[in-house]
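Removed from the display is one protein chain of the complex; every other protein chain stays in position.
Chain IDs A, B, C, D and E follow the sequence of writing; residue 1 opens each chain.
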Amino acid sequence: MEQLHPLQYEELIKNEIHADIGFAGDLTSTFFIPADRNATASIASRQEGVLSGIDIALFAFRVVSSEIVFEKYMEDGSSVKAGDRAATISGPARAILTAERTALNVLTHMCGIATMTSRMVKAVEGTRARITDTRKTIPGLRALQKYAVRCGGGVNHRFGLDGAVMIKDNHLAGFAGWEEGIPALKKKLGHTVKVEVEVDTLEQLKRLIGLPVDIVLLDNMTPAQLREAVQLVAGRMITEASGNVSLETVREIAESGVDIISSGALTHSVEALDLGLDFHP
Amino acid sequence: MEQLHPLQYEELIKNEIHADIGFAGDLTSTFFIPADRNATASIASRQEGVLSGIDIALFAFRVVSSEIVFEKYMEDGSSVKAGDRAATISGPARAILTAERTALNVLTHMCGIATMTSRMVKAVEGTRARITDTRKTIPGLRALQKYAVRCGGGVNHRFGLDGAVMIKDNHLAGFAGWEEGIPALKKKLGHTVKVEVEVDTLEQLKRLIGLPVDIVLLDNMTPAQLREAVQLVAGRMITEASGNVSLETVREIAESGVDIISSGALTHSVEALDLGLDFHP
Amino acid sequence: MEQLHPLQYEELIKNEIHADIGFAGDLTSTFFIPADRNATASIASRQEGVLSGIDIALFAFRVVSSEIVFEKYMEDGSSVKAGDRAATISGPARAILTAERTALNVLTHMCGIATMTSRMVKAVEGTRARITDTRKTIPGLRALQKYAVRCGGGVNHRFGLDGAVMIKDNHLAGFAGWEEGIPALKKKLGHTVKVEVEVDTLEQLKRLIGLPVDIVLLDNMTPAQLREAVQLVAGRMITEASGNVSLETVREIAESGVDIISSGALTHSVEALDLGLDFHP
Amino acid sequence: MEQLHPLQYEELIKNEIHADIGFAGDLTSTFFIPADRNATASIASRQEGVLSGIDIALFAFRVVSSEIVFEKYMEDGSSVKAGDRAATISGPARAILTAERTALNVLTHMCGIATMTSRMVKAVEGTRARITDTRKTIPGLRALQKYAVRCGGGVNHRFGLDGAVMIKDNHLAGFAGWEEGIPALKKKLGHTVKVEVEVDTLEQLKRLIGLPVDIVLLDNMTPAQLREAVQLVAGRMITEASGNVSLETVREIAESGVDIISSGALTHSVEALDLGLDFHP
Amino acid sequence: MEQLHPLQYEELIKNEIHADIGFAGDLTSTFFIPADRNATASIASRQEGVLSGIDIALFAFRVVSSEIVFEKYMEDGSSVKAGDRAATISGPARAILTAERTALNVLTHMCGIATMTSRMVKAVEGTRARITDTRKTIPGLRALQKYAVRCGGGVNHRFGLDGAVMIKDNHLAGFAGWEEGIPALKKKLGHTVKVEVEVDTLEQLKRLIGLPVDIVLLDNMTPAQLREAVQLVAGRMITEASGNVSLETVREIAESGVDIISSGALTHSVEALDLGLDFHP
Partner (left out) sequence: MEQLHPLQYEELIKNEIHADIGFAGDLTSTFFIPADRNATASIASRQEGVLSGIDIALFAFRVVSSEIVFEKYMEDGSSVKAGDRAATISGPARAILTAERTALNVLTHMCGIATMTSRMVKAVEGTRARITDTRKTIPGLRALQKYAVRCGGGVNHRFGLDGAVMIKDNHLAGFAGWEEGIPALKKKLGHTVKVEVEVDTLEQLKRLIGLPVDIVLLDNMTPAQLREAVQLVAGRMITEASGNVSLETVREIAESGVDIISSGALTHSVEALDLGLDFHP
């Protein structure tokens, strides 16, 4: 499993802890726990799922105190069962308690994404379809959320508005048609950028074929329509299905033969995985 | 309804849009949509819920272009039905398209929180219980998430580690007992700060009574235990229930007579409310 | 003594040193002192007082060069006499000279606060009164100034506008009266937040009693009035005196029986403690 | 009077207000003052002094609400008497109350500096001496403090380590002597930078004469020694006196004939000028 | 011509001006030019070239004073001759003088890039080749430099390491071969990302054909080799030539039939275009 670069999360975590302690500090730890008290605690899962973000969580503890040391038992992308320990942290008790919430907040969120992605990926096993995300991400968390999708076995859609051209229904609302617009765009566009176009109907799809388009997004089509679309495209473009993607529907969508299935809910409606911090007696 | 201060979200939104356009800009708008094309679009809900974050969403459009103007039809805290328009935006089509996703990402998240909070608040109507959040928030979003809870009719628990003392089970794991620890803490603590202590059993609660504690957190108790706890406390402390709080259980918890019910899921497991941007023909 | 978290001062100190060296660097050290010259110097007090900020001062040296090492002889909160050495720094002479002023600027300021606080605390010894600060702080330095107050034996008033409700005369200027305003406020306010109200007269105080208020600020009252106020309150609220608080007056104020005495001058009119850097021959 | 550039204070003020409101906002204003209540208030002095920082104070109000308008009656550098109004602010009562403390904190500090500087400047009237500051400033506030010195009629010493060469006693502690060091330095130093050297005795001064030095700092000399030093220098260098500079001593120092008198206390031990915010009935 | 988004340059320009004025401000303007003096000045070219960055230059003036107004006579991408005025600025003379250098520094750099790009583009007119840049950019300026290339009629290569896969000689130095490496990579790579591979010889090129590669970079080949490479590829990949690209060589390279010619010197070795600020009498 590859890892996020610290530049992609260090400021987020530092700012979060800084804001959490504010001008005053962690009043509870500071005034209730002796400064010289050390402790050991484990990050343990209370649910089955997929790990993502363990290095970020451990970084949070290290931000609070450079005296904290840890042992990591699992890497991101690993399956966890209820009771599994991902890592053990040792150091000043005050610092562990101060960092606990920030560490768990980011970890449980990322594990939630990885876990749901992994379920989707398993549901389409044996088909050609790959599971991908969207730009429907939480502000400030895109790099982390997209990484969590990869931890769950998915691949990533474009990362930002600068990553690929994506012409959607709103781009066509009363504007340039594809026939003139796409060739004009291609003249100004760098040669490293792909072009994707969204269609809602098979009629639209037919108009699209033959244009210099790399990917077609088949939005809100039924499995039957998707199957027909895949046949129409016949390998000339990458086919991507979106809309109504859930654990219940994803298998049937995949069996239509599309290359890619994208789901906004993977990142916009995340159910946190339940992990906690257990202090050793 | 009060409003967030722009200082609480401007940097988040600017950074998000800046990262989204990257070095290259919005390739699709820039190269597909004519620079002089104007458009009008509405932010419309596709689901029933409670509005939260409309000013932040509108700010996102204004970040992309100062030429964008808008009309706002609803304020945060309003109920929305499927089809309701919250606001209409007019200006350069390129800019509207560039800002669309960032605006909706933050808005659908905040409305999701406000909507679930509002359902919880309605579920306990007629009891003395108030619904509150926790520090189980998404990194970088605490101010926005806690505001969304207020939009849904909830009140806020402490905002950070500097807002109140909160002694939980992990603080007691092998450390100072309450009997010496709390009086020692009170001597160093400013006079404006409240002290809350978590208990898991009625036995613990009995030990706590008589100590200078403002709030007791009754964690993971059954409704019957909560009722007994409320009677034991007899108004000497504020009572707060937590654990297993859901739309299904919250009424029964509230009927135990507790003052406060806190739910982490309000902010850590948010289901986005479905809102979209409809371009006017 | 607890310590500030590095997040609370690192950026301040780095920015200060960065601005001090600017585009050009420390011209004097760079062009006058050989690069390979090492030196040892001590931070020594030239006055009696209380130490505060020694770790921040040492951090300033480390910012300029990671080759600097130090020995610390005293912790924050210690009493110092003229001639006492708080720490000794060794490393590249250039770096020590570059950091010297920033280190001393922050240290002498914080020691100044701790020293005056400590004098006030000693002046009220034997009474129930505790010395506290206000929000009358220098922009950018609140966390450091409030920490220095704690180093001197004081406790902290609220840290920011988000830390407690504080209704002062200006809040009442033509607005909602307490009788409707405070209950309305309590409905929206989280259960962890205390409410303080300022009164200038005993008549106002009488009106306040019975309202859900945690702390009463008795502003600019004579010792006699304060005594009467304390009797009127009779333990139903915490009593805080403010106005005309100085080393000369504080004992008499404390003997009125108030719980808290707050002084803005502790942080808004600081006389720096004289500490210097002595190079070892 | 020239003005600070907004780049020199906007971030300081925004960060201060942002930290003051934190995640939660101004709880008192938000929950006690109606959102639609407007108010007018004046910034008034309660003491005699010199104004400095009025634009920064007004900026603080504007940061909190762009709906705030103001009238300014005095510019920085003006003399104020007790009761004088410097400006009047009108707008949402909540916003005025939220900004009040930040505005006054910076204003009273800067006026304190300008006032003391002005007293020093008056004390030396008729001599050739000009009053100047040092680098003994509060971290984060150097631009503002040095500007306040100018408001009081002083001039500024170097702004940072990059502004001039300044060889002090600590630079000589066991290092290169002036005779080789200064010529070597001049070869690497740009032609726009002046060189100042500190001496403590007349013997040192004699050794210095003839070297390519622009300014001599005469540290901790008696008025008699200063007079002799000025005669020795005979216009070949600018003469600057420092050490034991106070309102009591400054006239006698000036009468020695030195060109410049520098005082660290102007910025390191500031007594705030008493200004307040009066709400109009 | 499209425009850069202000988020892509505002911070750069503000920081530059802030650092330029430092703690002290623009000493010359402040102390030599009266505060109430107004002036008008034109940005004029002293050389033939292509305009790029005019909005950024004008922004620099507006940063220094919001009282500055301007008229713009030309848009980015326009040809300029010696003597042409691009814009006229009016406002406080102090502010114009303070901003002058920052404005011109960025403008002359960007115009230099646009001008050289435009010459290259003209040199290949009539061939299929498009001129493109590289990631050999000045730190902090990539968005501006790549935009300047577009102003000159070029197109952009990938913007960052996240924009496309680009396998170069150093990636192959003792590592995975293409045959296993590229298919493995394609499984993890999102469907919106293109793959480019660098080859130095025709033998390497032959090995590459048939692999799922979108673009081949033909590095340091002679025109004859390039011609042969283009024939070998036969439209199955986009062909890009690099190495030894200059105004002298570019036409011959283009006539080989390659699709793209990339030049690092466009951004790493920029000769500024000579533009100046002329004050109106």
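Everything below uses one rule, namely that a residue touches a chain if its C-beta (ideal position, glycine included) is under 8 Å from a C-beta of that chain, and two chains touch if they have at least 3 such contacts.
Small disclaimer: the values here were computed from a predicted structure and weren't measured.
Trainee: Thinking of the complex as a whole, which visible chains are touched by the chain that is not shown?
Mentor: A, B, C, D, E
Trainee: Out of E:His109, E:Arg150 or E:His191, which residue would touch the omitted chain in the full complex?
Mentor: Here the residue in touch with the unshown chain is E:His109.
Trainee: One chain is left out of this view; which of D:Glu16, D:Asp162 or D:Asp219 touches it in the full complex?
Mentor: Per the contact definition at the top, the residue touching the missing chain is D:Asp162.
Trainee: With the missing chain put back, one of E:Lys81, E:Arg128 or E:Lys188 would touch it. Which one?
Mentor: Missing-chain contact among the listed residues: E:Lys188.
Trainee: Just name the one of B:Leu4, B:Ala19 or B:Ala57 that touches the chain not displayed here.
Mentor: B:Ala19
Trainee: Could you please point out the subunit E residues that touch the chain left off the display?
Mentor: Residues of subunit E in contact with the hidden chain: 12-13, 15-16, 19-29, 31-34, 37, 39, 41, 93, 97-98, 100-102, 104-106, 108-109, 112, 135-142, 160-167, 170-171, 173-176, 181-182, 184-185, 188-189, 193, 265, 268-272, 277, 279, 281.
Trainee: Identify the residues of subunit A touching the omitted chain, counting contacts across the whole complex.
Mentor: Answer for subunit A: residues 2, 4-5, 7-8, 142-143, 146, 156, 159-160, 163 touch the chain left out.
Trainee: Which parts of subunit B face the unshown chain closely enough to count as touching?
Mentor: Contacting residues on subunit B, toward the hidden partner: 19, 22-23.
Rule of thumb we're sticking to: only the chains that are shown with their structure count from here on.
Trainee: So which has more C-beta pairs touching, C-D or B-E?
Mentor: Here the pair linked by more C-beta pairs in contact is C-D.
Trainee: Would you mind pulling out the distance in Å between where the CA atoms of subunit A average out and where those of subunit E do?
Mentor: For subunit A versus subunit E, the centre distance works out to 33 Å.
Trainee: How many Å are there between the centre of subunit A and the centre of subunit B, using C-alpha atoms for each centre?
Mentor: The answer is 22 Å.
Trainee: Multi-chain contacts in subunit A: which residues touch at least two other chains?
Mentor: In subunit A, 19, 21-25, 31, 162-164, 188-189, 193 touch at least two other chains.
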